[in-house]
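The other protein chains are all here in position, but one chain of the complex has been omitted.
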Amino acid sequence: MSSALDQIFVHGKRWLLSWVAGAPDWVIQITSSLINIVALLAVFLTLFALISVLERKILARMQNRYGPNRVGPFGLFQPVADGIKMLIKEDIVPARADKVVHFLAPVVLAAVAILTLGVIPYGRNMTAFAINGGILFFFAVGSATELAVFMAGWASNNKFSMLGAMRAIAQMFSYELPLIIAVLPVVMAVGSLVPDTIITAQGEYTLGVVPRWFVFTPWGAAAFILFFVSGLVESNRTPFDVPEGESEIVAGHMTEYSGFKYATFFLAEYLGMFAVSGLAVTLFLGGWHPPARILEFVPSYIWFFAKLSVLLFVYIWLRGTLPRMRVDQMMNVAWKFMLPMAFTCVIAAAVWHYAGRGMRGWLWSLFVIVVVYSALSILLDTRRKFAPRVYRFAE
Amino acid sequence: MTPTLQAFVIVSVVLFSIGLLAALSRRHAIFILIGIEMMLAAANLNFIAFWRFAPPPHPPTGVMIAIFSIAISAAEAAVGLAMVIAVYRHYRTTNVDQYDQLKG
Amino acid sequence: MNPGIVSNLWLLPAVPFAAAIVILSLGKSRRKSAVVLAIGGQIVVLAISIVAFLPTLQTHGSRAVQNFTWFTFGEQTLRLGFVLDPLAAAMLVMISLVSLCIFVFSVGYMADDKNFTRFFAYLSFFSGAMLGVVIANSLLLLFMFWELVGLASYLLIGFWIERPSAAAAAKKAFITTRIGDMGFFLGMLWLYNRSGTLLFYDGGRGCLESAGLALLGASATYIALLIFCGAVGKSGQFPLHVWLPDAMEGPTPVSALIHAATMVAAGVFLVARVYPLFSLGAINGVTSSLTVVVWIGVTTALMAALIAIAQADIKRILAYSTVSQLGLMMVSLGVGGVAAGIMHLLAHGFFKALLFLGSGSVIHGCHGEQDIRKMGGLRRLMPVTFGTYAIGMMALSGVPLFFSGGWTKEEILHATAHWPRSHAPYYLMLAGVVLTALYMTRQMLYVFFGNRRSAAEHAHESPRVMTMPLIVLAIGTVFLSVVLTSAWPWLHGYLTGEPVHFHIARVIQPMLFISLLLVSGGIALGIWFYRKAGVQDRDRPAEVDPLEYAQPALFRFLANKMWIDELYARTIIGFAWASARLSDWMDRYFWDGLVRGFGAIAQLFGIFTADVDERGINAGVDETTVGARGLGRLLSSAHSGQIQIYLGVVAVGMLALLLLYAWLA
Partner (left out) sequence: MNSITFIIISVFTLAGALAAATLPNLMHAAFCLVLALLGLASFFFLLGAEFVGLALVFIYIGAVAVLIVFTILLTRRDSKEHYAINWSGVLIALAVFAGLTWAVLKTQSLSVVPPQIRTLTVKQIGQTLMTGYVWPLQCVGLLLTAALIGALVLVMEERR
């Protein structure tokens, strides 16, 4: 029963494919891909709509106000209204802009985001694009984001756009390193680049109670935090939304965009956020595995989306809580703290492996991480570097 | 109907020639680099294609060489572009016709 | 006898050598380490010497030999070795004991010298070399150490290198002894030629043993005389004695150690060592070579004693006295009294070292003054020095009974009296005894008695470190008389290997009375003649010597060392000068002209080749260069500096290769 419920979408796809069973191979392939794409788009566009309104409402709660509550019940139809508004708005393209590139930039951005969503397993046997080396695919394709942002900034022929794009690329480059290196310990521990294998490796329970998610090992926890923070930067979320800081450079590389192109940018940003969160869930939080053996009757995709929702809530929560960071502070953290810590995680994972993956390994890797963390804190003298800025000329 | 090795090599030859065209005919320094990258890419295509078409079993030598070639061309691109910037600072131009200090 | 000691004898030279090297490698400021090393090395040497000496007491006349192969040259093996017999053992003890005393004395005497450590390094070096001479069982090894001794002597005489006189004296000593050594060397070669070995004792095959001697035959006389040349040079015998008084330019401990006690005795020792060569084929104890030795010794002894009377320098008097005493020893050896000569050598080592150290103490007390006419009345100011000096003086003068020198002199006179060939040496020796007593009394009166003159005003007794060696040597001098007495001639028996019996009656001999008479006569004459020395006496001024006043011509003759130096300067050195002039002239005009002629020919040839070069080769090279430049200019036009052209050329080249490959295939 539970397995039928669990595999309902897989069976559904198989049923749809049976309609074209007699067709040549390439027709079946294309049909299968189309079904996957449609499903992905449907789910994530809905999620995007839902999250956009939820974010506004949660932020409003945090700021002691109501938020959108006029359109539909609890303002739930707000995204529909927004979408219509965006669609019918005039699409302005600057006269000196490079028209083709200006048009392509949001498209590439959204395409990249959707492609990255494809390799994440959403449930048991529910990977849209099962490829040998999915994690590598995720990052390879994800790296095109920078190019898209640059296209947007350059094609607009506007100095704010260019500046914003430069800032975005700089911070993306800087945080891409810790992001990727934080993934390495998991890849090393599992010995595979395939997301499904990684999730399978996290399926057991220690003593039958504690799930063997990598987040419950010291190196996994540290890598998860590094990955999550880098993910925040990659998706340009607060407190790292410097590239589009309204108070400084209008809206960064999106300044010259309006109407549906602007909406596409927005969509791409949220889809990127989903993708990074989904990968975090896959790598560290056990993917679609339930947190306890007795909860296995609940379908796997529900667990995935539950974990994803928690992470998205944290995103929103952070946005409501933290102020924006300064550019130099961001760079300092990336190169002087995040990168060494990411390497430390790799070493700690190796220590954990060679110490037997048991309690001993757990303690040893904890020791390694604590030592390096303390050394880095002392070396960088964080208390002085991140002290409140004194505005000497503002008083 | 599957493409033969000859088809891949022809594509590689065309890519190489286009790269050579870019490197030889354009005046801008960056085009030379772009051309060189394309020629390297053509070579990589050859490596992979010959690996694929070799009778099995065989070691993945072609793949290995392609990987190393990609890494080396990345290094080459970084240094080459840095040189373009440095030279640009000195001559205030990117037109390679005007880089003629070494004229004999 | 314990063979282990002989096989370890190499330590005797090695320890002081090692000490010298370590001291030299230390810094100049490490005075204390230098002293500790040098004296420590000397104590070790003394200990080894005593250990080596004791077994020889048990079996009289024993001889232990340790030979080894130095290197093999074709079929010839060159073997060296060490020997330990009573002669060597007695010398070892004497040398190491006297050396130790002098080392200790030097600590005080050289205290203010800036090259203090170097001095001790040299002293240690000398000590090692001297010990090596004594224990060598091969004429070659002996010669090597002999030359090392000469080197050490040179270094130490010229120790105060900044004084021109010291440098000249060092040079003189070195060259003069070298003349003797030349003979020594020739003798050695001759000996090797005849006997085929240079080992002294080699189980019957050595050159001093019957088998070896049998090979020599008549040439033994000439070989012995040539070797005697070396001894003459080293021991300052008559024709080559001139360097020894000049050697007094060195520091006084050096004079005491080298030029009184040990090195100059090496000549006597050498003759004693190779005595079988001298006495080969002796008829009634007389050979022609030994006769030469006797007459040289007699001449030297008398002449030096005479010169000593007229000298004013305290050290020069002692130096001539040394020469005279060495002559005495030679006479003793020559007349067959080998044991007597060596006994006198040993006794002389002690008391002459004592006298030199005493004079050193006097000089030290008088702030470097060496002229005895400026001293006087020092017996109150320097009682210890005076007492010990007096003992030494009595021993030297040959006062019998209680002083070692007396007994040994007695023995020598005894031996001389029985020389069958002639009685002249005996009477001349008796005159020498009187003269010795006379000049020593003169010196004593000048230095220690009478009024205090200029240099004695501020004199003071020397420090303990200098007086202690004096006392030790004085005790040694007196103690030796016990074993030297003719009533119990222990040392004589030890050296000759004859059994010894105590006969008090042997003390009472007519010879003893004669010599007692002569000595006391000499002393009395000295006291009478020099009682007013240093003060005005009637019309004689204070600074004029009584003898000079009485016999000015004789005094001048003696004071100028019988003009031997001048004679040498006129004859030998003059001849050398003349030949040098001649060579100079030859060089300047004859050889130089020859060379110039050749040069001119070469120059002509050079001019010719230069012309060929200029006209022929150079022009060709020039043209080639011009051509190369043109070609370079042509080729450099291809070097456009345009990167794309280079790239294009590369591409065309690739295409060409491709076509070539296709064509070949």
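Labels A, B and C are assigned to the chains in the order they are written; within every chain, residues are numbered from 1.
Just so we're on the same page, a residue touches a chain if its C-beta (ideal position, glycine included) is under 8 Å from a C-beta of that chain, and two chains touch if they have at least 3 such contacts.
Note that the coordinates shown come from a computational prediction; the quantities given were computed from them, not determined experimentally.
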| item | value |
| --- | --- |
| Contact set of the excluded chain (shown chains only) | A, B, C |
| Hidden partner chain, residues of chain C it touches | 644, 648, 651-652, 654-655, 658-659, 662 |
| Residue ranges of chain A at the interface with the undisplayed chain | 26, 98, 100-101, 131-133, 136-137, 139-141, 143-144, 146-147, 150-151, 154, 162, 169, 173, 176, 191-193 |
| Interface with the unshown chain - residue positions in chain B | 1-11, 13-31, 33-35, 37-38, 41, 44-45, 48-49, 51-56, 59-60, 63-64, 66-68, 70-79, 81-86, 88-89, 92-95 |
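Basically, only the chains that are shown with their structure count from here on.
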| item | value |
| --- | --- |
| Two chains joined by the most C-beta pairs in contact, as defined above | B-C |
| Most centrally placed chain - per-chain CA mean versus overall CA mean | C |
| Chain A and chain C: spacing of chain centres that average the CA atoms, whole Å | 102 |
| Rounded Å distance, chain A centre to chain B centre (Cα mean) | 34 |
| Where chain A touches two or more other chains, by residue | none |
| Per-residue overlap in chain C, given as positions that touch at least 2 other chains | none |
| Parts of chain B lying in touch with chain C, wherever the complex brings them together | 20, 23-25, 32, 96-97, 99-104 |
| Of all residues in chain C, those that touch chain B in their complex | 635-644, 647-648, 651 |
